[in-house]
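Sharing a structure below in structure tokens format, with a few things to ask.
Left out: one protein chain. Kept in place: all the others.
Showing chain A:
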């Protein structure tokens, strides 16, 4: 097929053949056609079909949109169509009735006229027959001559009785035109063509009269043919030979009346339809105008112009709608104002409390410092008290600061001052700030991925606060092992992950770490005296950026906290450049909790890990996008692939996933998924039996 217009038919079949492959339920028929064409672009003729469809559809699109969007048009058009149908039906019924009425009268009159005529013809024939038998001597030639003139006379005399109301035609019976029985007609009627053949057949078949409708054709071609009723009968001439006698009653008058009625009805019908359309338009407008006004005002209300109201006139349903609408708007305005007042009061309160608390605290703080400075001159008990006082004031201060920060977030008073910053700078500052603590703990902080600038529109102060929190936490819980800070940028996102190899997190803790005042182990001594609000504030900071702060951890295997920020402030996040679960997690290394190599799936796991490790997170339904895209386009740096940030807290021990994970898993990831889970639970020594937290907990927070 060459792709000319002739190819469109095969193209159609091509598209149709493609349909079963496409989604069956989705889309309209047209959509499926289009989809078929798009999915099977290789099929010859499909582009032509597509072009054709587009060409046909394009001019129709505005009309279709108008139709979809305009209820007035819909109602008016429907009314027009329906009233047109009703008027047509009515018209046909009425015209049928009128015609029947008109014709019934005419037929009855004509029948009696014709019956009379037939009787006269019979009588005349009888009379003439007696006359000829009286003569007796006349030969056949003479008699036929007589019959010819007799016939002519008969036609004349019969037709003269009607004064033009009917015409008379005689035709030879059985097609026998001999003996002077040629066709005759009065009034210039063409006798042979004006009488329908089937009527003639019927008459010849019986002795009774028969009737039919016909058109009178005149010999004079100037005269228009006329509709007529024809009644005929077989009658004998004076010689006793049969001939056909027809009465033709023109229906001109009736037809005129009928067309008059038709015309009147059509005009009336047209008027009715148009008027109904106009009425529908007016009526619908009455209803639609307030509805449109309500829609417009609702839009303005939602845009924040709370003082907008509908104009209400009258007391009908529309007015009630308007009143209800206005009442709703007023209540909304009231509530919103109340909430705004409340929020303002809350912020004001927080601000006031802040000031009121801070001023005396400043005095106490300074006094404590002065005492602390002079503690060497005191006795040991007082000196120690001075130390405790100073230390606890520090703690009190940071607690107060954190509380105020949180309440600012709660009041919605936190504002983002975003500008393009290089996260490497922030990380450098944070790391150098955490060095003293790291040295005390014997921890080394490594920074990975800082060769390239990692720039994002963010609030440097807040990002620094988040990262400081993460790094200090990692050092504090890292048990002296290395802490790795990893930076990456890809797509529309940048990410910083802080990995430690300390005690890690138990399943479920990954979500709880962000809770206010939550502590991993209440019994454990705190060295740096955090307030318990640090991660909550960090989470709020991330949220304020439209970013994510997520935690992952395995008991005894350390944890990773990942901050993902959109590259520009108004861009929504779709994924993170760093997978939440680090590649050196126990599971990714193919080990079980006891640190032993896994039996069954080791062979399957290790090559995947080596070649394409992003496929691993796909196993439990996470990062399916990464898994899929990795399978399609291998990239040099797997970390550059965006993770999905799916909200998952897998509990592989029970084999159950949270409901929302199922929606995230895709068919492509499913086989690996089930396989991974199966082997995991079967090779797990402690297994599902104890319900022991076997693996990682991880959490999604933010947004």
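Simple rule for what comes next: a contact is a pair of C-beta atoms (placed from the backbone, for glycine too) under 8 Å apart; a residue touches a chain by one contact, two chains touch by 3 or more; residues count from 1.
Criterion: contacts and distances are computed from a predicted model.
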Missing chain, UniProt name, options "Putative ABC transport system permease protein", "Monovalent cation/H(+) antiporter subunit G", "DNA-binding response regulator MtrA" or "Carbon-monoxide dehydrogenase large subunit": which is it?
"DNA-binding response regulator MtrA"
Residue in contact with the excluded chain [from A:397, A:450, A:482 or A:571]:
A:397
Using the touch definition from the top, which of A:197, A:417 or A:570 touches the missing chain?
A:417
Chain not shown: contacting residue from A:358, A:444, A:481 or A:589:
A:358
Considering the complete complex, identify which of A:109, A:306 or A:455 is in touch with the unshown chain.
A:455
Chain not shown, touching residues in chain A
351, 354-355, 358-367, 369-370, 397, 408, 413, 415, 417, 419-421, 429, 433, 455, 460-461, 464
